[in-house]
Structure formats: C-alpha cells, structure tokens
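A single protein chain has been omitted from the complex, and every remaining protein chain is retained in its original position.
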Amino acid sequence: MHDMSAHAVHHGAPTSFIRKHIFSLDHKVIGKQYYALALVAVIVGMVLSWLMRLHLGFANFAIPGLHLLSKNGAPGDIMTPEYYLQLMTMHGTIMVFFVLTTAPFAAFGNFFLPIQTGAEDMPFPHFNMMSFWVTFTGFVILMASFFVSDGPTLGGWTQYAPLSAVGAVSGPGQGTGVVLWAFSIAFFCVGQLFGSLNFITTTLDMRCKGMSLMRLPLSAWAWFITSIMGLTAFAVLMPAVILLILDHIAGTSFFVASNLVINDSLLPHSGGSTLLWQHLFWFFGHPEVYIAIIPGMGIVSHILITNMRRPMLSHRVLIYSMGALAVLSYMVYGHHMFVSGMNPISSLAFSFPTLIITIPSTIVVLIWLGSLYGSKLRINSASLFALGFISMFISGGISGFFLAQPSIDILLHATYFVVGHFHLVMAVAAIFGIFGGTYFWFPKMTGRMMNESLGQLHFWLTFVGAYCIFMPFHYLGIAGNVRRYQAFVDDYLIPLIPVHKFITVAALATGAVQLIFIYNLIYSRFWGAPAPDNPWQGTSLEWSTATPPPHNNFGDKMPVVYHDPYQYSVEGASSDFIMQTSPEPVHSADEEK
Amino acid sequence: MSQADLSIHGQVSRTAATEVMAAPAFSIPAKKMAMWLFIIADTATFAGCLVAYGFIRNGTPDWPRPFHSITNVAIMTFVLLTSSLTMLMGIRSAQKGEKSGAFRCVMFTALLGAVFALLHIREWLELIDKGVTIFHNPFGTPLFGAAFFSVTGLHLLHVTGGVIALVAVGIRYMGGRYTADDLEVTGLYWHFVDLVWMFVVPLIYLLNMSH
Partner (left out) sequence: MSASNTPNGGAGRDVAVYVCLLILAAIQFVISYQNISASSMFARMFIVAIIEGALALLFFMHLWENRGLRWFVLIFSIATTLGMQYGWTDSYRQLLGVPWAH
C-alpha cells in the first residue's frame, strides 16, 4: 500500500513557463516561491520599522515622500499618532506571519524536507501549490489595506478586542483595515493547513528505503514538529478571525461587551467578551512563536554539525526537547494574559509551565554549547549565523525567566522589555536561522556559491547591530517605557529620548547592512561560482543528489539510506564523513537501528 | 544485509520490483493520513468555536432558551447517525468488491446527508421567521443567534461539502478511478462530521431547550 503513496506523486517535469515557475507542483519551486515571498515581506517590514524608528527617535521627523503612501496618515510627511500605530501593526503582522513563519518553515522546509526524507516530492503537490498561492493571496490582501481610504488597522498584531471588533468608530483602519487583516490571516491559516498536511505526510509516509524516523536529520525533525504545531495552532486562529469578521460584517458582538462608549457614541453591541479573543488568539499565539523558532533550531543544529564535523552530544535528546517545547507551548498561552485580571491561581497555573518550558530550551542550548566545546568549528557565513542564533536565543531567552513570573511581569508587561525579549528570542534569532540556512543551502538551491567574505562581513555587522538595537530595549522597559507609545512627552520618558535616538541610528544602519546580503543573493544567483554537489562535505540526502536537484530530486535512482544522518569523524572510516547513502559499514555503539 | 544486494552505492532503481520507500509510520498510507490530520485540525477549529460559544453562553446571565421541541433535532440526529451506518456498509461492500452495492450505499449516504441539510435549513428558516438572526434575537441576547448560526453554519458547511465529496467520490469509484481506499478516506470525513454533531446537539440545542 505504501508504493501507492509513492506513485501518487509522480508528475512529469513541466515544460511551459507557467507550470514550471508560477503554478508549479514541484516542492523545490514552491520552496523558492515562499523564500521570495518572505524576502519581499521582510523588506516591507524592515522599511516599516525604519519609518517607525525615525518617528520615535526624532519626533515629528518629516520623512520625504511619506504623504504619497497616505495623505491622511502623514500630512506634510509627518506621521500622525494613528499612522504610527498602523505601520506598527503592519510591521508585526508581516514579520510574524509572512517572514518568521514563511521563511524558515515553509520556504526551507518545502525545498529540503522531501529531499532529506528521500522522497520525489510531497504526497499532495496540488495542495502544496495551493498552499503557496493561498498564502500569497493573504499577503496581497494585507498589502491592499495600505491603499484603502483610511489605511491599515492600528490594533497591533494581536488585534485585541474590543478595539479590533467595534469598527471604524475606534479609529482609522479599524473598519475596512481590520476586515482585510482578518481575511489575510484566514487565508494564511488555510495555506498553513495545506502546508502542514504535506509536511507531516511527507515525514511519515514518504521516507526512502532505510530512512527510519530517527535517521532523519535534525532539520527535518524540526520541520516535522513545527508542522504538527502549525496544523493545530492555525486551526484555532481560524475560528477566531472568522468570528472577528462576523463582528464586523454581520453585526454580531462576540468580542464586544455591552454598553461600550467609544468616541462619545454608544455602541449597539451587547454581551460579548473581550477576554474570549485573548483566549483564542493566544492559544494560537504562543505556539506561533515556537513555530517561528523551532525550524531555526533544526537548521542551526544541521549547520553546526556539518561544520563541527561531529554529531551533537545527543540526537535523540535534541529531538525530544524540541517535541517538549512544542507540547508545552500550548500550555503556557495564559502568560500573555497575566495582567488581564486573572486570579492568582490561574496565573500560577500558567506561570509554572512557562518556567518548565525553559528546561527543554536550556537542554537544547546546553547540547549546542557542549557539542561546540572543543570542536574545531569551521568558520563560514553559515556557521557564524548559527552561532549568532544561539547567542540571540540565549540573550532573549534569559529575559523570559523574568517575564514568566506574574509578579515581575505585571511590572514589565507591555513595556519595551517585552519588545526586546521577543525581538531577540524569536525575531532576530529566527532571522539569523534564515540567514544561516540561506548561506548553507544556497549552493544546493541555485547551483552557485555565495560570496563568503561578504557573508562574514554581513554577519558581524548584523550581529553587532542587532544587539545595539534590542539590548537597550530592556533598559527602556525597566525604566518604564510602555510599548506602542508614538511620542515620549512624560517627564520620566524625556531622559530616555537619547536611547531612542541611538536605537534609531542602529536600526537604520543595521537595516542598510542587509543590502550587502541582498546584493550577495542577487549577484551570486547569476554570477556566483558554480557549486559542487556537496560543497560542505555534508552527509544528509540533500548532498547526495545533483546541484541543483533534478525535477524528481534523485534522478532515475531512488536513494537507500544506511546510516544515521550525522556520521562525521567516524573512527576507521575512509574519510571524515560517511554519507547516509554510503553502504560503508560503521562500527559504532551509537548508531540507531 | 539484504539491502546490499538490491542496491549499489546507496541507490535503488525506480523500476525495481522491490520497495523503494520505507514503510509508512502508523502503517497508514498518505491519503488516509492526510485525512486524519485534516480531522485533527478541524477538531481544533470546532473546539475553538465551541469554546467561544460556551464562553459567551456561560458569561451571559440571561441566556435565552428559545427551543421548545426536540422533534426536528431528534430526526436530524437519527438521519445523520444512520448515514454513518450506510457509509460503513458501503465501505464493507467495496472492500468485498461489490461495486454497485457500494455505490448504492454511498449514494444513499449522500441522500441522507442532503436530507439532514434540508431539515437543518428548514429549522434555520423557522428561527429566522421568528426573528432570530445572526445579529438579532427577540428572546434575549443577540449573541444566541450569533453563536447558533455560526456554529451550526460551520457544521452545515461541512455536511454540504461532505455530500458533494460523497457524490464525486462515489461516481469516480463507479468509473474505476477511485478505489475502496478512497471511499474509506471519504468515510472518515463523514464519520467525523457525525462525531461533531454529537457535541453540537447537546451544547447548542439541548442546553437551550425550554420545557
């Protein structure tokens, strides 16, 4: 019966341009499409953050041409307070959904998961194609909200009710803007469902001969675990945004309480609950941050092992820890609601798993550090970004210990401390994972090498820049600077303005540094040195096939796997690495059966 | 190592008579696995909806109880449960190779599904006649209408999709394009729709019944 599933994916190489590059069924093309989407999204998101930082650092700074984007939002090129919030909302939504979820998970996962499991393609190529195009439609809908009359929504990426649910009366973008936002997210959820179905069935049912689950590389495991989370988390966000849409267009009031007066008008709604949105949203929202970070963990482990030339201290414990993170991430969502009036028992009930979840995180970090200790790490752009990932993950993770405790969180909640925490631990770390993955796999994806010196320059400038931006956030938060303020006029905030100026300069500079990466990406794509099949002497299946891989991944022979994914520096072996497909015997007690 | 004699240099020919893939985990083929995964995701979606409904029902002190008769919902439940049984009979016939018997059972299942949908719509229309809509409710809080129509609407959407799928898969099964396995996968979905109804009936109907 399983050869039936293998035959299900046979589809001939396409010939027309449209079938080959646009409506492609090939998981590799779909992976690249996701990568391109994430690249466009991250550029938009980064420009938005520049605009916000300019406004914050230099009050009433006129940004030339901004009025072209929104006449009402930036009269005379100066951002209105509402427009600042609108840009901030879009920055968050674009980055969380269309960059951090799309790039490490959907882009790299689509390209490499079937290759690493030894499959010709995913079991449902049409679903896979739809997954991308549905996600793309979601992105277009989100972008469209920039151009509707009163602009995009200003409710923040979390879209807390009642602000998000009462309609245009609560501010610019709260009518059409929210509806477009909600539709965009609904489309994104559908795309994730299709993607996750394919990822999980690929891992479970599409492994080549000899590839047991424990022989899958850590990156494949990370994508597998992430896709299980994506399957269930987005399925809960889906009804939440549908109810939000109903509140807007069908006149229901799921998320709006009775007798609410906004802008001097009594709303006709009655009886809904604002807390309900927080429950539904955060039940998705907390798994979402692990959806963003776990693929990065897998990619970084994969890169480090290849460059250390030895496996991690424990393959299994790393996998179990990632699995534990996934399970626990559903049980901690209430820690986002510590200040919503929870009673102390509920706070405790959510605080406890939040502190527990640091244990698997710490185990993962200790395995990385312990494996790195004493290894002769090859320094290249990919391994540097992998180290950078670990650094960011630790720095951002430590502030998580503070925030996990309700008594401290009540003080720090909704300050820049939280902003600094999640930017380091989730955003920058995941972005470093994406960079690392790009430098590592670019040769396999395109057939050309990236420029190594530019890559290392990019790393050092980004690494220093990211710390310059986000470390001061913690200081601001402890000083009491509440997030989402668009200007600092209170007595206690005025002394902090120089810090904001410094952050703005650092953000602009670090953003500009990314031009090096984009130049490197484009230049290497067309004029880079041709890449060999196995440029990093890796062992997993993506390095067994041609560069770039043929349409059915492995040509006319299917691979057969004999070993664990990471047979480096094996004693008595003919070279310092043994490919998974190499029949050479390995006499090792550790080898999985 | 028996692997060694069927492959050289870690490869096996695609045309080889031997298996080229490892056995699937849980020994479930990909299509069926995908359906199970979809069911799991859909369970989460329905759970989210029911949590929303339960949350606002519980949080509203004067929650209305506008249903007076259990007749309609009892008939609907009976129809849907029976359709699950006919689906099972259809799959058993298909597995025994009785093609036309299987086809008849699947079509009968689809028919029962359609009857269910019609009964459901009749009930909706009755409520709308009384003035209950998604944003209005003469008996109390309008949230009742909102919750009732969105949860049952989502379920009705699933039933409608299921009826279309049953007809499509049934015809293709008859035409030889689909096998008994495909019928079974569709059956999984159909049973799941039934399963959801078992939770929707007590929560949405019976708890809002006034005697």
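Remarks
Each chain gets a letter, A and B, in the order it is written, and its residues are counted from 1.
Note that contacts are C-beta pairs under 8 Å (C-beta built on N, C-alpha and C of every residue); 3 or more make two chains touch, one makes a residue touch a chain.
This one's a predicted model, so the numbers in the text were calculated from it and none came from an experiment.
Residue in contact with the omitted chain (choice from B:115, B:128, B:154 or B:209): B:209.
As for the chain not pictured, it touches chain B at residues 25-29, 32, 36, 40, 43-44, 47, 50-51, 54-56, 58-61, 70, 74, 77-78, 81-82, 84-85, 88-89, 92, 95-97, 179-181, 184, 188, 191-192, 194-195, 198-199, 201-203, 206-207, 209, 211. Residues 1, 232, 273, 275-276, 279-280, 283, 330, 341-343, 345-346 of chain A touch the missing chain (whole complex, contact as defined above).
As a working rule, only the chains that are shown with their structure count from here on.
Our note on geometry: chain A versus chain B, Cα centroid distance of 33 Å, whole angstroms. Of all the residues in chain B, the ones that touch chain A in their complex are 3-4, 7, 9-14, 19-26, 28-31, 33-34, 37-38, 40-45, 47-49, 51-52, 55-56, 59-60, 134-135, 141-143, 145-147, 150, 154, 181.
Within the complex formed with chain B, the chain A residues making contact are 1-6, 8, 118-119, 123-124, 193, 196-198, 200-201, 203-213, 231-236, 238-240, 242-243, 246, 250-254, 270-273, 275-276, 279-280, 283, 544, 554, 556-562, 579-583.
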